[in-house]
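Every protein chain of the complex appears in place save one, which is left out.
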Amino acid sequence: MKTVDLAIVGAGPAGMVAASEARGHGLSVAVLDEQEAPGGQIYRAVEAVAAQAPERLALLGEDYAHGRRLAENFRVSGAEHIDRALVWQLEPNGLWYLRDEVCHELKANRILLASGAIERPVPIPGWTRPGVMTAGGVQILLKSSGVVPDGRVVLAGNGPLLYLLAAQLLAAGCRIGALVETVPYARYLEAVPHLPAALGSGYLSKGVRLLRHLRSSGTRIYRNARDLRVEGEQHAEALCFHAGGHEVRLDSDLIVLHEGVIPNQQLTRALGCVHRWDDGQKCFRPETDEWGNTSVEDVLTVGDGAGIGGALAAEHAGRLAALEVARSLGYLQTRERDRLSTSSRRQLNKLLQGRRFLEVLYAPPEERQSPPDETLVCRCEEVTAGQVRTAVRTGCTGPNQVKAFTRCGMGPCQGRMCGNTVSAIVAETQGITMEECGYYRIRPPIKPIPLAALAAAEVDCELDDVAQ
Amino acid sequence: MRSQKNYDAIVVGGGLVGSAIAYGLSRQNLSVALLDEGDLAFRASRGNFGLVWVQSKGDGMPQYAQWTRRSADLWPEFAEELNGVLGLDIGYRKPGGLAFCMSDQEFEDKQTMLERMRQTVPGGYDFQMIGRNRLKEMLPEIGGKVVGASYCPHDGHVNPLYLLRALHKAIQGQVDYSPNTTINRIERHENIFTAETVEGPVRAPKLVLAAGLGNRELAPQVGLQVPVSPLRGQILITERLKHFLDMPTIYVRQVEEGGVMMGDSHEDVGFDTSTTVDISRSIAQRAISYFPKLADANLVRTWGALRVMTPDGHPIYDQSDSHPGAYVATCHSGVTLAAVHARDLATAIARDSLPDEVGKFTAERFNV
Partner (left out) sequence: MFRRLSDPEKKVRMTFEGQDITAQEGESVAAALLAAGITHLRQTPVSGHPRAPYCMMGACFDCLVNIDGVSNLQACVTPVREGMSVHSQVAEKDLLHEDG
């Protein structure tokens, strides 16, 4: 059976750049991704949009269009692109994936996990109703299909993506009823010391431009909003909250929620990589060295999945990881690796320093770590925050026992939507830190697979022609 | 965390075995400290399949067959009591259980074994052999390769996670429960045991070791030997499915919420709770051969859990001669035996006299 030097999971910026770089040094590379085309969520459908809908490319902006070049380089790199592949089981030197209902095994000398971020869940009462979506979800509709919200649209939360989406929707001719910011006033003061670094990173000027654009469009902006909840029976009808000393109720057809992104931990957790609570980013992240090596031998992770740094940072981190893999497999001398890495290392550091300002300003509000009792925390098994608290009070020692006692996290999403909230509630109720509390143990399959496919699984390698 | 440090009894291990015994002791009006490990402890209880299973258990050790049957008889009342405590159904059902046979030879061998047990187990042994046609009437979805099954009316199943939860809730206010507690050392001085923990010493004249695999290290400190080793079981569970299987079977059962659980493998792998594709695949194949429709179900989770195995697979209950007041309880059937642990065993420990039927389970049987 064929073994590749490097298997990369995820064809976003980190995965595409890592693949191109590794191929440049002669490694055999396979990249597995769930989508039909490379780009990840950030550059989703970028090739198709560029080819078929140039006006949509224009309204999505230059930062999105930048993904075209990465995809081009990746396409010609000679890396095997295994599209529509669902990686469902990982071992340090191999993985299993499902493609067209068939399970395949792939062996690799090194595995690079570049599975990116998911949006930080925003558990507020009523967030499971039709008529509530994430900002990322709405943006995907725009990118992939040119489908945009219609009617009374309310955007709520915080973070760069929310403002970017607002600008893109305005450019697409949508009306935004209101933008409801959940940034406590105190955060602005806390963020000031990080302003200088942010000024150098380019993030800030982009942000200011977006905000100015929003104001001039006449979008109503509410600040310092708290106690968010969605009202409605079969469908979301209104977003209610406190702001400026008033109770506000905004009738809405679509409520778009966003409070930043967090690493998608499913793969690194499933492999048993050590994770740490990052109190700056308010998320768990796998522990890595400066090249992306995890605590598990032969397994690396970079990009937003290793800690939120954004798309440009992911490119540089992807390049560094590829250089490190090339060195560890004998394709490069250590000195060569170090020499080739200086530029990316410098730019990566600069980008990461700039993010500190955003992390402080857009840290999720306290109320999200401690949702009201009636809030559904687990969307799949419909377990409320109150039920989780009760379980902890009756002796659950951590999130895994909460899961066992309440079924929270046992549904098809496998804890993606509730993991962070459950850890936060356990930590708060027990008076311990997030680090002490820990997280769900993630079990294979990483996504549900048909039993028939598992029963028919064969040891196999699907690479026809990996260039050497 | 603990309001007092001196108790009538210390129970080490907050899994199904320890929790059932702590619950039973508290019902005997003993003050109990239950010392448990953390969230990620190698907890056999969490990997449990959820069978309250009598059939085929105790071939070669009639006392075990009787003990198991005794527990199955106690279960309905025990479950009732726990349902009341929890305020929700722990899912105990006793429709009888099936073990499928995939060949005529297997069918015959099973029949021979069960006949033998019927003759050797005092008080008799209930079972029926069910041929293909009758099986198909009972279970229209049964696969074409299944030639028959053995049936035992005393078998049942329960949600093992709710069972543990109910036990923990039942002891609330009665038992001092300390999670995240690792025991550094156990000493006995003037008839009082002291368990040294990070949070300080805990004292009692009675000590019950129910720490599963942890008993191996703890027992020698009170003059007992517990030769247990980890045996990995692997379990698969599907998405929620509309109910089609009410009866538990030895490898497949549909849980109350609709998921179908499939198990289990026997691999001797040491302390590793990861899962392997080889084993999952063979479990999936077997489940589909029993119920072909399962091929269309999605698998949502697999997990490996460590079972606590003794050299002969039967439980160990022992009391220490050198350290009177110290007991061990170890078994791999924490669900099936929960009722008898909470009743007979706990009562005996409270009275400081293990009855004769329990005496046979001493670890000394391995030193012959």
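Labels A and B are assigned to the chains in the order they are written; within every chain, residues are numbered from 1.
Following the convention adopted for this analysis, contacts are C-beta pairs under 8 Å (C-beta built on N, C-alpha and C of every residue); 3 or more make two chains touch, one makes a residue touch a chain.
Keep in mind that this is a model prediction, so the values were computed, not measured.
Only one of B:Ser19, B:Gln234, B:Asn298 or B:Ser333 touches the chain withheld from this view, namely B:Asn298.
When the whole complex is considered, the residue among A:Val132, A:Ala313 or A:Leu332 that touches the unshown chain is A:Val132.
Across A:Ala166, A:Leu214 or A:Cys380, the single residue that touches the chain missing here is A:Cys380. Only one residue in the set A:Val9, A:Ala114 or A:Leu254 touches the chain that does not appear here, and it is A:Leu254. In the full complex, chain A makes contact with the omitted chain through residues 34, 36, 41, 45, 48, 52-53, 56, 118-119, 128-134, 136-138, 140-141, 144-151, 172-173, 234-235, 253-254, 264, 379-382, 411-413, 416-417, 447-448, 450, 452. On the side of chain B, the interface with the absent chain consists of residues 141, 239-242, 244, 258, 293-298, using the contact rule stated above.
Everything that follows uses one rule, which is that only the chains that are shown with their structure count from here on.
In the complex of the two chains, the chain B residues touching chain A come out as 36, 38-40, 46, 161-162, 164-165, 168-169, 172, 177, 179-180, 236, 238-239, 257, 274-275, 277, 280-281, 284-285, 287-288, 294-303. Those residues of chain A lying in contact with chain B across their complex are 89, 96, 105, 272, 391, 394-395, 397-401, 404-405, 407, 410-412, 414, 438, 441, 443-445, 448-452, 454-455, 457.
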